[in-house]
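Presenting subunit A:
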Amino acid sequence: MKGLQTEALTIRFGGLTAVDGVDFSLTPGEIVGIIGPNGAGKTTLINLLAGIYAPTSGRVVFDGEDITAVPAHRRAALGIGRTFQLIHPLEDLTLVENVMTGFLFAGRRSLRAAREAAAALCRDLGLGGLNRSTGELNILETKKMEIAKALAVEPSVLFLDEVMAGLNSTETLDVIRMVREIAAHRNLGIGVVEHVMGVIKELTERVVVLDGGRLIAAGPYSEVSQDPRVVSAYLGGSV
Partner candidate 1 sequence: MRSRTLLAVALVLVAGMAFANGAQEGAAEPIRMGGVWPLGDITGEQGSKSAQLAVDELNANGGILGRPVELVVIDSEFSPDKGAAAIERLATIENVDFFIGGMSSGVHLGQIPALKRYRKITMWTGAASHLAEEAIGPDQDWYFHLHPWDYNQGASYVEGWTAIAERYPDIAIDRWFLAYEEGAFGSASFEATQQLFSDMEISGESFQSAAAGGGDYTAVLERAKEYDPDVFIWAGYDADALPIMEQARAIDFAPPLFVGAPPGWPASFGESGLAEGVTLYGMWAPSLNSVSDVSAHYYQSYVSTYDEEPATYFAPLGYTAVMILAQAVEAAGSMDQDAIIAELQNIEYDSALGETISFAPSRVISNQGIRQQKILQWQGGEQQVLWPFEFATSEPEYPFPSWDR
Partner candidate 2 sequence: MSSIEQRPRRRAPWVFAALAALLAFLPLVAGPYPQTIARSVLTYMMLAISWDMLIRSGQLSFGIAGFFGLGGYAAAIGATYLGVPPVLTLVFAAVVVGVVALLIGAVVLRLRGMYFAIVTLALAEIFRIVMHNWSSLTGGPNGMLLPRSAFDGNSVATYLMMLVLAAVVIGVSEWFRHSRIHFALTAIRDNETVAASAGVNIYAYLLTAFAITSGIQGAVGASYAQLFGFVTPESSFNVNYTLIPLAMTLLGGMYGTWGPVVGAVLLGVVGEYLKLFIPYGHLLVYGVIIVLVILFMPRGIVGLVRGHLERSRRTTTASEKGGAA
């Protein structure tokens, strides 16, 4: 079975259960929204899927194989890409070198091939000035670089953790268009974490809702947004 599935995925930090028995799946070609109030466990879930954290219990299955014990760097090589909520450019590397790392390590390409592939990918995403340091990039360019880095592992599933945060409306539209294109051309499964509900509505076919680490609802955005549990979770979070 293609794509990524989890079974009763759970992680505890001390007394806190950050992700609690979550069953989640993402198949190539679909875009899924992952939403929930602050602290719901969205980023933790991505970190579990990407192998940054090892779960306390539960399983992660990728393309039919159990990868629960597979470390992060091998998951990247298998084809799980992700961006970071707090942007972490590799500041001692240039723009193109940042993008190269995925091709180099996850893709096991040679230096020259990786550089060419990274340059091509940047061009596709409309990024120029490849030898600039990351400090010279504006916010839109930085976000695009983050997406390019995630794409450089040549993923079959990709997680975008609040890539729209901090962008103005024109820039947001630009990125939405980009994500659509990526999904269409590369046949990826994309998981989108976003706070701006407009983006979720615009981009996704279905959403999952997390609250307190549990998956409380799943389905098309239009349905889920009416779900009383979801509404109370969001209200409860803000009160």
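A quick word on the picks: all candidates are chains of the complex that A comes from, given by their letters.
Here, contacts are C-beta pairs under 8 Å (C-beta built on N, C-alpha and C of every residue); 3 or more make two chains touch, one makes a residue touch a chain; residues count from 1.
Predicted, not measured: the structure shown is a model, and the values here were computed from it.
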Hey, among 1 or 2, which one's touching subunit A in this complex?
2
In the complex of these two chains, what residues of subunit A are touching candidate 2?
50-52, 71-74, 76-77, 81-82, 84, 88-93, 97, 100-102, 104-107, 111, 129-131, 136, 138, 149-150, 152-153
